[in-house]
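With one protein chain held back, the other chains of the complex are shown just where they sit.
The chains carry the letters A, B and C, assigned in the order they are written, with residues numbered from 1 in each.
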Amino acid sequence: MIEPGQLVMLVSPKGKRYFRVLQTEDVLNTNDGQLQMQNVVHQGYGAVVHTHLGRAYTVLKPTLYDLIKSVKRRTQIIYPKDIGYIIIKLGIGPGCRVIEAGCGSGALTTALAWFVGDAGRVYSFERRQEFASLCRENLEKIGLESRVQIADGDIEQGFGIEKADALFLDVRTPWEYLEHIPGALIPGAPVGFLLPTVNQVSSLLSAMQDGSFSSVEVLEILVRRYKPVPERLRPEDRMVAHTGYLIFARLGAPGQDDTEPGEFTFHQEKEIC
Amino acid sequence: MIEPGQLVMLVSPKGKRYFRVLQTEDVLNTNDGQLQMQNVVHQGYGAVVHTHLGRAYTVLKPTLYDLIKSVKRRTQIIYPKDIGYIIIKLGIGPGCRVIEAGCGSGALTTALAWFVGDAGRVYSFERRQEFASLCRENLEKIGLESRVQIADGDIEQGFGIEKADALFLDVRTPWEYLEHIPGALIPGAPVGFLLPTVNQVSSLLSAMQDGSFSSVEVLEILVRRYKPVPERLRPEDRMVAHTGYLIFARLGAPGQDDTEPGEFTFHQEKEIC
Amino acid sequence: MIEPGQLVMLVSPKGKRYFRVLQTEDVLNTNDGQLQMQNVVHQGYGAVVHTHLGRAYTVLKPTLYDLIKSVKRRTQIIYPKDIGYIIIKLGIGPGCRVIEAGCGSGALTTALAWFVGDAGRVYSFERRQEFASLCRENLEKIGLESRVQIADGDIEQGFGIEKADALFLDVRTPWEYLEHIPGALIPGAPVGFLLPTVNQVSSLLSAMQDGSFSSVEVLEILVRRYKPVPERLRPEDRMVAHTGYLIFARLGAPGQDDTEPGEFTFHQEKEIC
Partner (left out) sequence: MIEPGQLVMLVSPKGKRYFRVLQTEDVLNTNDGQLQMQNVVHQGYGAVVHTHLGRAYTVLKPTLYDLIKSVKRRTQIIYPKDIGYIIIKLGIGPGCRVIEAGCGSGALTTALAWFVGDAGRVYSFERRQEFASLCRENLEKIGLESRVQIADGDIEQGFGIEKADALFLDVRTPWEYLEHIPGALIPGAPVGFLLPTVNQVSSLLSAMQDGSFSSVEVLEILVRRYKPVPERLRPEDRMVAHTGYLIFARLGAPGQDDTEPGEFTFHQEKEIC
């Protein structure tokens, strides 16, 4: 028995995945025939339900990884390896208000919406209408659209938001928008960026030296997979070698009201991995 | 102005970090003298408040990364690079019920408690009393203890929990506890493990071949940091080369009620990174 | 003008590479027609020579990398990233006498033959006749066959060689042949192994604990390539993640004649990278 309103994943005999917010009266049209959602409700997770053509589908509770993997994409997406780290560095959690631009196909948007919960809010900006629509469609499919406000417009004039908790920019020239960040976030808020080339990283770092940011970090994350064979364990032959560089910082120069001028800094401590 | 009940981070002139759930009447004793929390409440994030000895402290809203970094530790902790990926693979989010063992100093526990929100629940098992106490202390300091139930006992007799959404084991011989997993989770639930040596990974993979698990993956995550100097951008000289191998799987063999026996599997698809 | 007897590489308009030990009277049959080697002799490196059908070929002096890349292969070959390190760890240079087994398609054999020079000698063992022939053919094509003695037989009965300077084993179960190594090498000689799985590495390390080896090291080498675009410099999207683990050691336990028993060891020093 699964409560209606829950998000379920239905896996076809061939491995195709369907996502659905459960409604008892609902019917899912698959390549293998129709699935009655009331059967899913009654039989619960792990069950095998059958289409009217008798094909067996497995009912699962999807993980965020499942959702990201199934994002319908027309752009390069941000991958779980990067998303997981971004979430932790930006302090995203239940109740957060976070800004992102651009949303692209919506992989990071999905993750942000997942983590902020019903009490939080994601403000997404996307210049290209087609991607904004795709992102919206991806969110609707999994029932997370109500947590996200997608603005089809540009961010050249700023974000039109105040006191958000965090911000992430996945745009080509983030240095052009830095000036709008302080007005949109709480002081000291964490900000992040994703950039594919070292030249862009260098340009961004230069622009960030204006005194508005501290604790600047640059890093990249690599995932190396192994063939899971116990008696012949070894890494896979090839791996993804690059998606992008992650840049993180904290909004705000050191406090101005310091009684010992010049002494205070966010100490650039040894970071953990 | 910060609402009482919020978690704040207070950074000393020397970079020492204090965490506090804000109470207006509260006083924080620091190495630099006393800080009145009502000043923090009134002045808000980014403000510089002064101790009675006149030392300047900066008020910040902590990120999860800040919390993990400040976990008081007497064990090796799980690091953000691994935690971020674990969270996504296990589908942790607001409302989740998740099991972990052992909790050690509580870095992963902190993250799990952070993400499940007030509606979720973390069931932590730790055999050594001293670590259970340390973990509890670390959680209390940041006000997340109410989301976590720490059992000081062992898991040899099972977890005593039903229908949890996910499970993570960070113990030396996880293969000894596999039999207790199906009874504790919903069918198809994601499970994860962290192991430092290849020999342990091999032993675990062997034990997982009993048919109770599918979609088994083994991977490791590497973070490479750069010196953030725009005109001389280059990786840091040294990096953390190993924390542990991550193993993920889905509980449950393929469905039994399949009309086409032997055909159904969770297709071992090409995973994303 | 190139001296006859030199090895040249001729590159076709489509990038196909031909290797030839220059003989003035020789004719090279290419897909684009015949090339007179006397033209190559006269025109020299960097020249463009034409086939009788008028197609332009460029004359180059090949590097070892060129030779390895062009090895005709029917097996997995050892790659330059690993070969370069092997050569340095094994102390291969002009005049060396080195043993290897098995030779496979002959990539490492080619490198060993290249570096030992005319005064050195490579003793190659290959159980499978077809690979021994292929290796021989690859060596003949580049004129290095006289430096290599390929034995088609197995090494189960030993190597039949004495006082060689170094040894490298690229076989599936190297631990079965360890007993034959001391008789084949000078005392203290460097030995190396390549193994694809961690299970094999573990088995080899166990077998090496019998006291015959010291200074044991295990490592792997990764090459990460970048797209060489100055204004958009970034790593390639994918990379080779694994070829094999390299194991190195020095033959021989600490000296037996030590006046301070137990004190002497080859100090397991901090190795450089």
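Note that a contact is a pair of C-beta atoms (placed from the backbone, for glycine too) under 8 Å apart; a residue touches a chain by one contact, two chains touch by 3 or more.
Only a predicted model underlies this, so the values are computations on that prediction, with no experimental measurement involved.
For the chain excluded from display, the touched partners among the shown chains of the whole complex are A, B, C. Panel shows chain B; residues 196-199, 224-225, 231-242 of it touch the chain omitted from the view. Residue positions on chain A in contact with the hidden chain: 198-199, 202, in rising order.
In the full complex, chain C touches the omitted chain through residues 11, 13-15, 44-48, 50, 54-56, 58-66, 68-69, 79-81, 83-95, 111, 114-115, 117-118, 165-166, 186-190, 198, 201-203, 205-206, 209, 216-231, 233, 239-240, 243, 245, 247, 250, 252, 254-260, 263-267, 269, 271-273.
Quick note on the criterion: only the chains that are shown with their structure count from here on.
Here the CA centre of chain A is 46 Å from the CA centre of chain C. Centroids of chain A and chain B (each the mean of its C-alpha atoms) stand 18 Å apart. Contact of a single residue of chain A with at least two other chains is seen at positions 198, 224-225, 231, 233, 239-240.
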